[in-house]
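Okay, so here's the structure we're looking at.
Removed from the display is one protein chain of the complex; every other protein chain stays in position.
After this line comes chain A, so read on.
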């Protein structure tokens, strides 16, 4: 068969280029080699360092327990690649099958994997963002710089945005005894990801740990002193927070700008791809040589109405990279769908938070085990009469059960008794999610409709 011959030739002497040298890119490269790909492999990354692990950056690194430079990802196998590190990709020529680099080079490919991920959303006013003491947290260098500043013992840290990353930063500061203010536009921290019922628990946790938590407010301006160091932040309620370190934690931007004009279905919401990780072009036609994986990808999920789902989750990056790599060197009938149920974890204020499914799609919540008061519980989210997500506070070992409920679209509310069911867990209540059209800290799971070519969404900063 002709097709067999082409695939065999690709595996033997083809050229595969991976743009994005982080978790998804590395795991994809390893899978390609494990699948017997013997051709040339080029890894392109805008950061000058080898692939590293990000979860420790907002936890151990800020606590001074781990060094940012020592977070390199363990290698599962040799990838024997040409590494082009510190050189961002700047363009894609789909017809000529070439990736353009910032240094003017062009790299030809037979198969391309895009895993360029996301970057921290910067503070929208450039001159304020450039003040000394204003940080974002996404990369190793950013974490190292922030950790150094925390070592100096600032008088107060202001965290703008009470999402998971912002809350973890606040937690690290409190653990180090540094006064911290969290300014959150929503009603409580984590409200965008988990809804108001659970967010109220997170708010209690923060206050109990001494966080000066300000909700329902926006930061309107950052003010610097004569030497260009940040000294205060002005809030929409008219108050002022004197601070010498500001951490801007307003979610992430997808690294897709380099693809604009290429004809690929890439936009602010990510790169649309099919369940097999093949990218769509802007006409909604699936390409056969360009794949996407990790935070930058958005793909339809059968469990969630086939809406495109984008996930900023560690586990998703690993799983999707594996599927993409597998499919890049497989016949169409051997391709696998990426159907992992979303899952993530966070560690803050001594509590382990885990979630499965898409809680933010839920309209109701039932506390099925434990209690909100004890801050040890499982909350189940319901959407149109079925279980759609679950969250646990220090109850993570139960989540596989709830994942199964989500996978088999079990009815909501669940009718059965469980161990440790409290009076408050007898009836579901409104999960109390904010209006999704109002951007706050940005949940890390986003449903983004059915159109593969959506370029229309714009983010309007809160001013």
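Everything that follows uses one rule, which is that a contact is a pair of C-beta atoms (placed from the backbone, for glycine too) under 8 Å apart; a residue touches a chain by one contact, two chains touch by 3 or more; residues count from 1.
Quick note on the criterion: contacts and distances are computed from a predicted model.
Undergrad: So one subunit is absent here. Using its UniProt record, which name fits best from "ABC transporter permease", "Cytochrome P450", "Serine/threonine-protein kinase" or "Succinate dehydrogenase iron-sulfur subunit"?
TA: Spelling it out: the chain absent from the display is recorded in UniProt as "Cytochrome P450".
Undergrad: Looking at A:166, A:342 or A:370, which makes contact with the chain not pictured?
TA: Spelled out, the listed residue whose C-beta touches the missing chain is A:370.
Undergrad: Where the complex has a chain not shown, which of A:207, A:229, A:397 or A:427 is the residue touching it?
TA: Checking the options A:207, A:229, A:397 or A:427, the one contacting the hidden chain is A:397.
Undergrad: In terms of residues, what is the contact footprint of the unshown chain on chain A?
TA: 350, 368-370, 374, 376, 378, 397-401, 404, 416-420
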